[in-house]
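What you see is the complex with one protein chain gone and the rest in place.
Per-chain numbering from 1; labels A, B and C assigned in written order.
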Amino acid sequence: MIQYSDNEMMALAAGRFIKDGDIVFAGTGVSILAATAAKRIFAPKAVIFFETGGIDPSLDEIPMAVADLRAMAGTSLNSGLIEAFSIVGHRKLHTVAFLGAAQIDRYGNLNTTCIGDYFKPRTRFSGSGGACDVATFASGVITFMQHEKRRFVEKLDYLTSVGWYKGGNSRKELGLRRGGALAVVTNLGVLRFHEETKEMYLAEYFPGVTIGKIVESTGFPIDTSMAVEADAPTPGELQILREEVDPQRLICQAVLAAPQK
Amino acid sequence: MIQYSDNEMMALAAGRFIKDGDIVFAGTGVSILAATAAKRIFAPKAVIFFETGGIDPSLDEIPMAVADLRAMAGTSLNSGLIEAFSIVGHRKLHTVAFLGAAQIDRYGNLNTTCIGDYFKPRTRFSGSGGACDVATFASGVITFMQHEKRRFVEKLDYLTSVGWYKGGNSRKELGLRRGGALAVVTNLGVLRFHEETKEMYLAEYFPGVTIGKIVESTGFPIDTSMAVEADAPTPGELQILREEVDPQRLICQAVLAAPQK
Amino acid sequence: MNRYPEIADRLMGLDEAVSRFVKDGCQLAIGGFTITRNPMAVAYEIVRQRVKDIHLVCHSNGQALDVLVGAGCVRRLEIAYGGNGRYAPTCVRFKKAVQRSEIEFEDYSNYQMSLRFLAGALSIPFIPTKSGLGSDLMNYEGFPPDIRREKKVASKKYAKMQNPFSEQRDEVVLLPALTPDVTILHAQFVGDDGTVRMKGLTFADIEQAKAADAVIVTCEDIVPRSFIRTDPDQNSLPPFFVDAIVKVPYGAHPTACYGFYDYDPKHLNLYRKMAEDDALFREYLDEWVYGVSSWEDYLTKVGMEMILKIKANPVIGYAPGLDRK
Partner (left out) sequence: MNRYPEIADRLMGLDEAVSRFVKDGCQLAIGGFTITRNPMAVAYEIVRQRVKDIHLVCHSNGQALDVLVGAGCVRRLEIAYGGNGRYAPTCVRFKKAVQRSEIEFEDYSNYQMSLRFLAGALSIPFIPTKSGLGSDLMNYEGFPPDIRREKKVASKKYAKMQNPFSEQRDEVVLLPALTPDVTILHAQFVGDDGTVRMKGLTFADIEQAKAADAVIVTCEDIVPRSFIRTDPDQNSLPPFFVDAIVKVPYGAHPTACYGFYDYDPKHLNLYRKMAEDDALFREYLDEWVYGVSSWEDYLTKVGMEMILKIKANPVIGYAPGLDRK
């Protein structure tokens, strides 16, 4: 039987969302693994770029931060933050962003700021960085999460980045022209959002994971009626991940790095 | 007796206003002659730059337009229009701009747009270009003019670029933090502005020019009580102008190119 | 075409680039500045295809603007400066068109137009500046109210507001963003991956490109990906902003292209003289635009002697000692 890590399964499950021509906004960890896997396996004409301004780097080694020198080597262009964010929101581009978060709610809104009171937090995280910006501007956002009840919550302690906001048409009513939460990829499965209500539902559960496990790991009720089992990674996919995408095995074998507790 | 052209006299008279450390915004024609003369004769630590974004070019040959390749050769930096105009207005820099115009009024406001009705002009000129912008932002503006009654007018047909606006404190009241008309250099002499009223007065008349000639060439009454005769160019100054600044004698020997009639 | 697989679908001839992207009534932005790096080959092709009713948006475009206005392709113009430096203090056909009320026009300043392109590039609806306060630029709206309701025309020339972060009086001008249907540019290099590299001054070309729905880039040459990606700090535009790529050596003639060739003083002087007279100007168009069968034909007319004279010293960037009178 094929052995693979959570990160590998997540990267491949997320990578399948990427299409040729997409402009993919990547972060670090499983996000860059997914973006690179997408380009090498599913969508060779996708373009990976970073909020720091590095556009289409060669990625011979995997960056450990979006400002890693590996995000600026072999690029088409090294620009700056302002140029990068203006790309995310450009009307002529279809941009897909990979994000991570400490908390998510049923509408795909994200918290990367704090747990507890904003002014006296029990836990402080790194903050928005570019997350609020890409959640505002990208054509779609795919979020990576550790699937735990305390992370899938009824109400965020702080809404850093807008997903479908309060559901239904509320995102549009904020004045945001496009975008919204496309999918959530966790260590247990893939969640998507209902067309009308914009509520999260279970789309796929990973091999070896039960629907019951996912329901009990989610802090709000979740529709599982459409769930199907995801395909396991193929040996060919894993080989590309391990030998081409992450030859140093910095991310493939690690556990998902969520913001610290 | 030393022979020299109007342009040479004007370039040297204007160049003397430039101090070391000034950032000099130059145009074409006598303006670039003056800026380069200033740097080579009076203020070697001045920096010449163009609205097109060329900063401190080597100017081995004289540019015939602000987008001339000679404005981007040997520079410290080749940037763009937005960067250039943000330099003109930067609070930490003392910026002096050379401009030309078709009409000027007693407060040093300039017209480079049209003669006659704006919508059906008798004569249309090039328009503001960067003139309105540098008149807004520079620490001081020096304007080159052909000294004719129809150019020194009571009322501009179109106020393209603000000098002292309506005189007195009116420029500040517009919301402009600094700047204003520093001097006007014509083929007949140098005009400056009263400290309080901001009205134009005659500061210098060139050798061989009478005050009467200047009064009759000016379309509004002008205070001549402080006028002194300007120094003629020295042989050394002319040599630098002709051999280093404009070795091809493109501007030195030409007549001043004002916007066309 | 097989040499450039990554850009095969965007590589095309001038005729196709113009017919696909430059439509009657479109809003068009032109790169370059007065006598430098104007996309002249594209401008001539627009004239040849007799595109009509163009809404031109420029800061200080010179030669391309004047040819397009003179040939009757332009209905509407937003502009800061219509001049060609010492070769035409005011562009001649532009001047005549305004004086004869042949075009609708609205004046801004160079910084204002550049900021409007920047706002378009950043996808923000407007941008503040102090420039314009006290100027008649803010007193005369060039476009009448009925035009204001048309696509791509700002609903008003500008707005004014108090700075909400200041308790003192602090007024600013808000300028509406520009988002042209198409921007045309001439660059030194395009990589076979589609990356654009301009050398020398870039003016507002990059903002103009990012603000647009579609971008046509002509270039001196197409260079290998390995070259253009070895020092990507120098590059100007990533591939995904570029919709049509046309290789046109000397494609900016008679304007200049840093590192490749200087402006052509003889042609600029000839143009000015012929533009002054309506009949002569028609002759100019017949001879230099309608009457040429290809770009090679055009360059043959320019002549080897002039091509050699204007050839830039590749290190100095221009042609030292060129007779520029």
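One rule holds for everything that comes next: a contact is a pair of C-beta atoms (placed from the backbone, for glycine too) under 8 Å apart; a residue touches a chain by one contact, two chains touch by 3 or more.
These figures come from a predicted structure and were not determined experimentally.
Based on the whole complex, identify which of C:Lys95, C:Lys199 or C:Lys247 touches the chain you can't see.
C:Lys199
Touching the hidden chain in the complete assembly: which of B:Asp6, B:Asp56 or B:Glu244 does that?
B:Asp56
Considering the complete complex, identify which of A:Asp22, A:Glu51 or A:Glu237 is in touch with the unshown chain.
For the chain that is not drawn, the touching residue is A:Glu51.
In the full complex, which of A:Cys132, A:Ile211 or A:Ala232 touches the chain missing from this view?
Residue touching the chain left out of view: A:Cys132.
Out of A:Pro121, A:Gly140 or A:Gly168, which touches the unshown chain?
Selected residue, touching the omitted chain: A:Pro121.
I need the residue numbers on chain C that touch the omitted chain, in ascending order.
Output for chain C: 122-130, 154-156, 159, 161, 163-167, 170, 172, 174, 176, 199-200, 230-231, 233-234, 315.
Residue-wise, where is chain A in contact with the chain that is not depicted?
28-29, 51-54, 60-61, 63-73, 78-82, 85, 89, 113-114, 118-133, 135-137, 158-162, 165, 171, 174-177, 248, 250, 257-260
Tell me where the left-out chain touches chain B, residue by residue.
These residues touch the chain not displayed: 23, 47, 55-56, 58, 72, 74-78, 82, 86-87, 89-93, 137.
We adopt the following convention: only the chains that are shown with their structure count from here on.
Indicate the whole-number Å distance between the mean C-alpha point of chain A and the mean C-alpha point of chain B.
57
How many angstrom lie between the CA centroids of chain B and chain C, rounded to a whole number?
28
Hey, how far is the Cα centre of chain A from the one of chain C, in Å?
Each chain's C-alpha centroid was found; their separation is 40 Å.
For chain C, what residues touch not just one other chain but two or more?
none
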